[in-house]
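Just one protein chain is left out here, and the rest sit where they should.
Each chain carries a letter (A, B and C) given by its place in the written order, and its residues are counted from 1.
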Amino acid sequence: MPAKEKTAKIGVLGASGYTGAELVRLLLRHPRADIVLLTADRRAGKSMADVFAQFSPYALPTLTLIDGADWKALGLDVAFCALPHGTTQKVIKDLMARAARTKVIDLSADFRLADPAAYARWYGHDHFAPELQKSAVYGLTEIYRAKVKTARLVANPGCYTTCAELALIPLLKSKAIDPDEIVIDAKSGMTGAGRAAKEEMLFSEVSEGIHAYGVGHHRHMAELDQEFSLAAGRNVVVTFTPHLVPMNRGILSTIYVRGLKASPQDLHALLLKSYSKELFVHVLPFGATPQTRHVRGSNMTFMGVVADRISGRAIIVSALDNLTKGASGQAVQNMNVMLGFPETMGLEQVALFP
Amino acid sequence: MPAKEKTAKIGVLGASGYTGAELVRLLLRHPRADIVLLTADRRAGKSMADVFAQFSPYALPTLTLIDGADWKALGLDVAFCALPHGTTQKVIKDLMARAARTKVIDLSADFRLADPAAYARWYGHDHFAPELQKSAVYGLTEIYRAKVKTARLVANPGCYTTCAELALIPLLKSKAIDPDEIVIDAKSGMTGAGRAAKEEMLFSEVSEGIHAYGVGHHRHMAELDQEFSLAAGRNVVVTFTPHLVPMNRGILSTIYVRGLKASPQDLHALLLKSYSKELFVHVLPFGATPQTRHVRGSNMTFMGVVADRISGRAIIVSALDNLTKGASGQAVQNMNVMLGFPETMGLEQVALFP
Amino acid sequence: MPAKEKTAKIGVLGASGYTGAELVRLLLRHPRADIVLLTADRRAGKSMADVFAQFSPYALPTLTLIDGADWKALGLDVAFCALPHGTTQKVIKDLMARAARTKVIDLSADFRLADPAAYARWYGHDHFAPELQKSAVYGLTEIYRAKVKTARLVANPGCYTTCAELALIPLLKSKAIDPDEIVIDAKSGMTGAGRAAKEEMLFSEVSEGIHAYGVGHHRHMAELDQEFSLAAGRNVVVTFTPHLVPMNRGILSTIYVRGLKASPQDLHALLLKSYSKELFVHVLPFGATPQTRHVRGSNMTFMGVVADRISGRAIIVSALDNLTKGASGQAVQNMNVMLGFPETMGLEQVALFP
Partner (left out) sequence: MPAKEKTAKIGVLGASGYTGAELVRLLLRHPRADIVLLTADRRAGKSMADVFAQFSPYALPTLTLIDGADWKALGLDVAFCALPHGTTQKVIKDLMARAARTKVIDLSADFRLADPAAYARWYGHDHFAPELQKSAVYGLTEIYRAKVKTARLVANPGCYTTCAELALIPLLKSKAIDPDEIVIDAKSGMTGAGRAAKEEMLFSEVSEGIHAYGVGHHRHMAELDQEFSLAAGRNVVVTFTPHLVPMNRGILSTIYVRGLKASPQDLHALLLKSYSKELFVHVLPFGATPQTRHVRGSNMTFMGVVADRISGRAIIVSALDNLTKGASGQAVQNMNVMLGFPETMGLEQVALFP
């Protein structure tokens, strides 16, 4: 591979999971990123090729324990955290205290909720780093770009939430839809469930079929509530049902909304205008709807608006790749913003279809 | 295979499609069915094994043209029609005129709409057999069993419609839910699109992804409107969005409803009671939801009810195999009712999972 | 479901795995089988519906521990053992000592190797029940039917081995092919790997790709060596490479052989003759080859023979469903033979395609 003009020293904490691997995939082609640290507690001592064979041809740091990391000496420009929920808070607190100039992008849910009470309610315990929780910036780049630019800690949004929020926040902000009448029926690929060995995620358990899960209660609801309420300027609670689809990547959100004086065409025009200058959000012509396969492996969100046959109602369909724009791609996008790089750098990859 | 006590002479018109093959699969194990006629216009002269290799070990009639069939001489007890839309009407009209004792079960959409005006509106032309249209019985067995029993022509319901109607008709009849606030988000396997060679149904076009189609306008809506309006005793129009999922068989309908004085628990109790004696509808415990793979290849419908976190709203999930209960299985169930056989005969097959 | 003429009392040991579930699926439709015992050590106390939701509508015994079973009092006619390797030997030894009239069909590999030395070499320890090992009958029904008839303990063959042995044993017995020039390239669906939660069997690890495993060394080789050597009347060692394919069920063996004076057409004629009266082995016309999907869920083996373009060589392709003819279906077939039932009873199910 050709030499890269390297400037940013990057660490990936939790490199043996799917979002970790996706970060490495993207960063390997980023012309200004230099991966100097990869941690994976249960695989420490192994090579990245041992846990993800696709990296066999590339030179990458050996996987190490987090515990031994000397954050100060490492001098990371950016640390991506792709760790399981809970541990994250302590690791980040420690890292940020020791390495004053390292910026952190956290891909877990740990810093997404700004309200300590909401956090405690949804996660069953008080936050372990409440001061950091306050200062963390919610990294939905298109919406919070200015804040991300100056943030030291970015809470990268969830995959379901990115998909639905990009479609709905502009409409709620404009008061174009009724905040009490939103139904989000979401369908996700299997990588969204992570790489932990669970019976219910075996190939034979989840191929050739579809099912809903977390019906009526799913932690991503807390994130939706926060962002939709902020956008609407009032309390918003939506109906949200996630499903598992026999595919690796992709989220499709079919969203049922009702216009407030706004026709479906108005909603479409609003989205088109909101994202006219955005390179990672593509609004399809009115009446067209997206397929997840057409954004696979890219950082794109495709969305479409259709008029329901019931007057005043519209159906919005939003699609992204849960590992890219729904996780690691948006994390790299945030890194670019935080470091002053061109926002699309390393993210130009066109979707892999078929 | 062991000898069968054969009594009913059966013809399958359109045996080279998926619903045709599913009829043959089920009827081969039906102890009182004797397949004496298989038609397939484009494959006439071939053996069933030529078009579906799984039938290689079985003795079956050679595929023939419909045109040459001498309906009177054949003396069929039951003719299953699995023909494409349009041709069906003329074929059935002719067959029923010539063979006075043959009963017909039509798996197309041709006789499902009782209202000639609705038919013309949705299909763009007047019905070719309006008198038959009037006398046809809508074959949603659990709901119309008494009428099916004495029918000469049964219009077998669609797959999407069977799945949603079994869940909603008891609730609408009881006025337990608001008929103006129903959203049906349906997900179907690929066999629902039939066996015609279309680019958009190639493996590489539809695997590894999900998408909505027919958003805002799908012909199954006409059938839903008819049955829901009948059940509610007033005009009902629902929001309905179908999706294609990379799996062969199965429909999952995620249905968003609002109770009228009825809690989600009440809705569950109502469904449980409605289907307590039904062998092909299984209501899961409150809070549980079904997976399509658990009904694969069986004639079962599994359904579950969950309380939404928004008070007064419930989420109902209904699952069936689109080729079995959603088409050919229900057709055999109707045949059993029409001929006075035990209703489950030939349909005892347990779902194939994994 | 209609009442069954029940005669045989059946126990399934290890009902929470895939072969266990497949046994239950088949036995529920077997007119002379009555399931009275289901064990599953890690799930004891649960219902079968808890571990396999497709059984929700059926009345089945609660899952119990093996330890508490009073084999004598239970008075089983047949015990199917679908337990992991190793434990099996002790359980069966104990069961057979206590319940003098219970016949045992073991689906593990524990009793397949007749030679204690071969067992020790492949499994790394001496057999725990060497006397039983000697008396066990290898249950490849079509080949050992007479012995199975009078056996008390049947060692049900492996899935890969059944698929390859049915194709090759008649040819080796007739000395029609060179025993030193056999290459078996086998492809299996994912259920062959069982239901244990392993990272490498997660959907996202094994979908959308194919790979070989156990290359050069796989335990099924021991079984192939034994049976091929017996058939050839001399020592036979074959090349065998298994692969994992992103599908639930099915094994396809592509077998490369060289005729000894026998042309590919001769080999085909030999197979056709060998299986002319067999109901579960179907030899396709010369030049045609099978697809696994056409035997899915059935107890059929389909096989075909093609001439290689290199003179004197032939390619044989054999296909079966690893859970049915490759495991539980053949186990039920053996039960039928052992109990004097018609051999196809409960196994008449036609393949589920599509």
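Heads up, the rule we're going with is that a residue touches a chain if its C-beta (ideal position, glycine included) is under 8 Å from a C-beta of that chain, and two chains touch if they have at least 3 such contacts.
The structure presented is a predicted model; accordingly, all values stated were derived computationally and were not measured.
Colleague: Among B:T19, B:N248 or B:Q349, single out the residue that touches the unshown chain.
Modeller: Checking each option in B:T19, B:N248 or B:Q349, the one touching the absent chain turns out to be B:N248.
Colleague: Thinking of the whole complex, not just what is shown, which of C:L26, C:L113, C:V317 or C:M338 touches the missing chain?
Modeller: Going through C:L26, C:L113, C:V317 or C:M338 one by one, C:V317 is the residue touching the chain not shown.
Colleague: For the chain not shown, which residue from B:I177, B:M190, B:L267 or B:M303 touches it across the whole complex?
Modeller: Of all options in B:I177, B:M190, B:L267 or B:M303, contact with the hidden chain holds for B:M190.
Colleague: Residues on subunit A that touch the omitted chain in the whole complex?
Modeller: 1-2, 18, 21, 24-25, 28-29, 52-58, 191, 207-208, 248-249, 279, 282, 284, 290-291, 293-298, 300, 302, 323, 342, 344-345, 348-354
Colleague: Residues on subunit C that touch the omitted chain in the whole complex?
Modeller: 183, 185, 187, 204-205, 207-213, 215-217, 221, 237, 239, 241, 243, 245-250, 252, 254, 256, 287, 289-294, 296, 306-310, 313, 315, 317, 319, 354
Colleague: Considering the whole complex, not just the chains shown, which residues of subunit B touch the missing one?
Modeller: With respect to the unshown chain, the touching residues of subunit B are 18, 189-191, 195-199, 201-208, 246-248.
Methods note: only the chains that are shown with their structure count from here on.
Colleague: What chain pair shows the greatest number of contacts?
Modeller: The chain pair with the largest number of C-beta contacts is A-B.
Colleague: If I average the CA coordinates per chain, which chain comes out farthest from subunit B?
Modeller: Farthest chain from subunit B, going by C-alpha centroids: A.
Colleague: Please work out the Cα centroid separation of subunit B and subunit C, and write it as a whole number of Å.
Modeller: Once rounded, the distance between the two centres reads 36 Å.
Colleague: Using mean CA coordinates as chain centres, what's the subunit A-subunit B distance in Å?
Modeller: Once rounded, the distance between the two centres reads 40 Å.
Colleague: When you check subunit B against every other chain, which residues touch at least two of them?
Modeller: 207-208, 248-249, 290-291, 293-294, 296, 354, in rising order.
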